[in-house]
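Working notes, structure below.
Complex shown without one protein chain; remaining protein chains in place.
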Amino acid sequence: MSEVTREATSDAPSGDAPTSQWRRFLTSRLRALLLIGVAVWVLVFLLGGDNWLLILNVTMIAAIATLSLNVLSGYTGLISLGITFFMGIGAYTAAWLGGPPPTFPGDPMGHSLSIFIWLPAAGIVAALVGALVGPTALRLKGFYLAIVTLALVFIGLYLFKNARTITGGPQGRIFPGPSFGDFSFASPTPVFGVLLTTNQWYFVFLTPLLALVALFVYNVMRSRAGRAFQAVRDNETGAAIIGVNLFQAKMGAFILSSFLAGIAGALWAAYPGGYAEPNTWDLILAIQFVAALLVGGVASVWGSILGAAFVFGLPLALDTFSIIPQNTSATAFTSGDLSAILYGGLIILFMLFEPAGIIGFIRRFQVWARRFENPTDGRGKGGEVVAASEQSEFES
Amino acid sequence: MNDQAVSPQLSVSGVTVRFAGVTALDDVSFAVQRGELFAIIGPNGAGKTSLLNVLSRVYQPAAGGVTFAGRDLLKLRTHQVASAGIARTFQNQGQFPLTTVLDYLLLGRHTHMRSGVVLGGLYLGPTRAEERANRAYCQRLLDLMGLARVRDTPLGSLPFGLQKRADLARALAMQPRLLLLDEPVAGMGLEESRDMAAILLDIKEQLGITQILIEHDMAMVMGIADRILVLDFGRVIAQGLPSEIQANPAVITAYLGQEPQPAPNPSGATTS
Amino acid sequence: MAIRPRLRTSIGVLSCLAILGVILAGCGVNNGGGSLKNDFGVNTSAKTISLGILTPLSGPVAAPIGIPITKGIETYFDAVNASGGIDGYKVKLVEKDTQYNPQLEVSAYQQIKNQVAMFAESLGTPTTQAIVPLTNNDHVLVNAATLDSYLAREPYMVLIGTPYRLQVENAFDYVVKKLGVQHPKTGIIYQDDGYGQDGLTGYKEAVSYYGLDNVGEATYEATDTTFTAQAAQLKASGAQYVFLTAIPTAAAGIIGTAHAIGYDPHWLLQSPAYANGLLQVKGLNQLLEAEAWVMGQGATWGDTSVPGMAEMLNNIQKYAPSQQPDGYFEFGYTEAKVTYAILKKAFDNGDVTRAGLLKAFNSLQNVDVGGLYPTLHYGTAPNQRVPSRDSTVYAIDPTVPGNLKSLSGDFTGGAAAASQF
Partner (left out) sequence: MAYFIQLAFAGLAQGCIYALVALGFTIIFKASGVINFAQGEFLLGGAFVASVAAFEWRLNFFLAALIALAVTILVGVAFERFALRRMIGRPVFSIIMITIGLDILIRTGIVMTGLSNERPPAAPYGIAAGINYGGVHYGENELWTIAVTLIVCVALYVFFRYTRYGLAMRATAIDQEAALAMGINIRVVYMLAWGIAGAVATIAGIFLAIQVTTFDSTLGSIALFAFPAIILGGLDSIPGAVVGGIIIGVVQLLTTGYESHIVQFVGTGFDTITPYLLMIIILLVRPYGLFGTRKVERV
């Protein structure tokens, strides 16, 4: 188990002698995926209740968005407060393609196409917008970039509010849920005699999707492009001297991040309500994703997922299973206030005492645990490697 | 073939660099032959690192020209210098504290690899093969440099000497034709610097890579350099074989820190 | 290499679990499900029926609106239960805090939708709109504590009172027909969101119906902290009657700033634009008393000549003795009466499934709420589902309980009567 999580969480490529590397990587990944996939099903079975599924589904969508932010800010070091702008772009693309056609005059447009069209389209359009905005934004650094991306959020709100035929204007609009042919998540029909609820269908759909996104990001970061991103984050001039094209690398990260944000946005609008007004894509939401990224731990795939669970899942759980009665007689302190206070307070505590985030904590625990089970670990690998190769191509 | 032997691989002519009035480099000219180990020395603030920054296109010279293997280096952008065949080590480390040694070398392979974001994300056949091939390449380099043990250690948590060595390994991983070494033994113990010197000679003899070496450690330089250029206050005060440099009065005064008198350019010492 | 055996075993064990998971997941669902056949929220053994309440109990909207409305509902059903419930069924309220946040509203809805027969309250326009698609899927009635006219289109939305849109039209009916001002110069300042849009729609209808001389339309953003621009614009336009589709702080800002730059038209306030808190501000209170009219509805607080009001005050003494005079409480209390009417009819038909409740609601026709509000009308077409089209114009008067004194009594203007949904 610790083996798996180590493999899966290490953002550095699992460094092994080339011969055994492929096999090791395959087996460990296979196990990681299996464990995740199975854990998923066990969860469905153990806590299949709609309440839990709702929490998990929201968390998974949020995790995709957090991963998108992680690509840009965590791995490439480009601070962004503007993720909701790209989420909005994706959401409205999806709505325009997949949404219902207008019933009353003045209703926003929709072509009720299948998810196989609107979900990818959401990502692609967001990515295109990213490619458009990127060159301007990426001339800036640090706080300047942060404030300019913050500006993006407000420009987005303004555009969304005024582009009525697509966004429905201030009134908001209905967003499409996943549907294949005549089957739709919104009103599911029995499949193989088993009737799953809407939440369960989303769960079945979101789990592999999140797994794919996470795997993709993980792969990018352990291959050439990702190494370039991280080099740019650590030292731009140094990276350039080593041969990294700064503009290319930054744009790559920006576009990939926008793509993922677009997909996340489309799902965020579709689930669980299927309705959103322009104000959905505001700064508060953007900041929640930043919180998720930092609390979970930057530059780590698992960190983003855990962070999303912490920032988006936990408050829902608190609210769902709150011991504090929710009624008018519960005076000053309701679970709403509680989670707001927790949110603010825990952010401060994390930034102060666990800057590496949840994942940093877990990693330290793993190191400790590994030492505990076999003290020679880590050195053993080095040793076997020294033996591994004899002659080098330099001699010839 | 033999006209290459005559025409230098790198030639710097009249390079001048100024920051807000301060002249860091003043009309610096020299030429380096293919396969040569060329040392640049001089007291602190003599402009040694500024010179390297010109060669790796970090600083834009106010005047002068640089040609490398026949092409005008000043036409390139910073990141293109690497693909042109010039690698550089850093004087002070700590730029990439989180990167493991192996990753650092793989980063050095950047210009020799192709896969981009999409291919990398899919991590299918070609990308995987590329990664494996380059991993193997770096692995051998690590073994050669005796870094295999620390392969998975983040640079930040390595002792300074090993960081320098890893940095050199990274530069070699770039398979350069010209290697710029920014004080490779600075802050090293006697033992370590001796090892480093040996490695530099190996690079020269076994790989035949041209090297430009910036160093304080006179003894080391004198021991390994083919030719030496001495900078003081941004100006070239001497240039020639180690023996000539040791004998040069201007150099001695410069190092004894007296008023540098305008030293006659030792034309006898300059090649070509 | 030591991995492989461990790998194989783990695959084995886990895939078994997986299969088990699939099967049980299947079963787990069938009895949980969202099907129409089941009754929701009715416990025949304990003889209780549960109703959902989605309202802000925390956050800025809770204290002024969320809590009084909900208190009104609680008070009414306390009384109903004390008098033996509905056909012997006691009403249980399942309350959830939405913080006036659409996302939380939706999750709260999802959490309790299967525990309740219908929703006795969903407060807020953006919040309620967020659950509309879901209610259409779950076929569950929602008593919406909002006056957004757009919801009249939705078959499962039960509205109380006159929509914002018609409030505006009645306001100008009062000006033109009751006060007899012909072709007055008029303007509107509206919040740049869904609420403001509804007001604007009504204003445009009023302009064409009453031949108003529309000289100025201005918007403000929820984030605005200065209203000089809006005030100056309306001042320049010379409007004599300015309608405000705003929230109380903005309304105060606009009226105060306008007065400061020497502009004092008649202000017509959308019902949510007024709050008693505004009277605390030095100078503003005189302005409001002198120049502002508030659109609204319902019996004046404490007017015991109205049977419904007498009953309500009596129940307040019994179940909510600390309650201050509050229009939102009255609204909630009335809302509860309508919910009761739907339930009563469903019980009489012997069918309290969600389908049955919808049938009961569609066949309600008229609901008499004892004069708290004028008789409310319900039906199947959007136009019939607008419960009432009448309004009262109030002056602000600290001497009367609730600080609102009726100027016009209840009336329905021509535009409001004619307007289509």
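Chains: A, B and C, in written order; residue numbering restarts at 1 for each.
Convention: a residue touches a chain if its C-beta (ideal position, glycine included) is under 8 Å from a C-beta of that chain, and two chains touch if they have at least 3 such contacts.
Quick caveat: nothing in here was measured; it's all calculated off a predicted structure.
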* **Residue in contact with the excluded chain [from A:I117, A:I155 or A:L212]** => A:I155
* Based on the whole complex, identify which of C:G211, C:G238 or C:G277 touches the chain you can't see. => C:G277
* **Residue, one of C:I160, C:A218, C:V338 or C:V369, that touches the chain absent here** => C:A218
* Asked: Since one chain has been left out of the picture, which residues of chain A touch it in the full complex?
  -> 73, 79, 81, 136, 139-140, 142-144, 146-148, 150-151, 154-155, 157-158, 161-162, 236-238, 241, 283, 287, 290-291, 293-294, 298, 332-333, 337, 340-341, 343-348, 351-352, 355
* To do: Would you write out the residues of chain C that touch the absent chain, in ascending order?
  => 58-60, 63-64, 192, 216-219, 221-230, 232-233, 236, 248-249, 252-253, 255-257, 259-262, 275, 277-278, 280-284, 287
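By definition in this document, only the chains that are shown with their structure count from here on.
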* Asked: Is the way these chains touch best called a line, a ring, a star, complete, or other?
  -> line
* Asked: Using CA atom averages as chain centres, what separation in Å is found between chain A and chain C?
  -> 36
* Within their complex, state which residues of chain B touch chain A. => 56, 58, 78-79, 81-83, 88, 90, 95-100, 102-103, 106-111, 113-117, 119-123, 127-128, 130-132, 135-137, 139-144, 148-152, 170, 174, 206-207
* Asked: Contact residues on chain A for chain B in the complex?
  -> 12-13, 15, 17-18, 21-22, 216-217, 219-220, 223-228, 230-231, 234-235, 237-246, 252, 255-256, 299, 378-379, 381-383, 385-386, 388-389, 392-395
* Spell out the part of chain A that touches chain C in their complex, as residue ranges. => 3, 24, 27-28, 30-31, 34-35, 37-38, 41-42, 44-45, 48-51, 54, 58, 104, 161, 169-172, 174, 186-187, 194-200, 272-277, 279-280, 316, 319-320, 326-328, 330, 334-337, 340
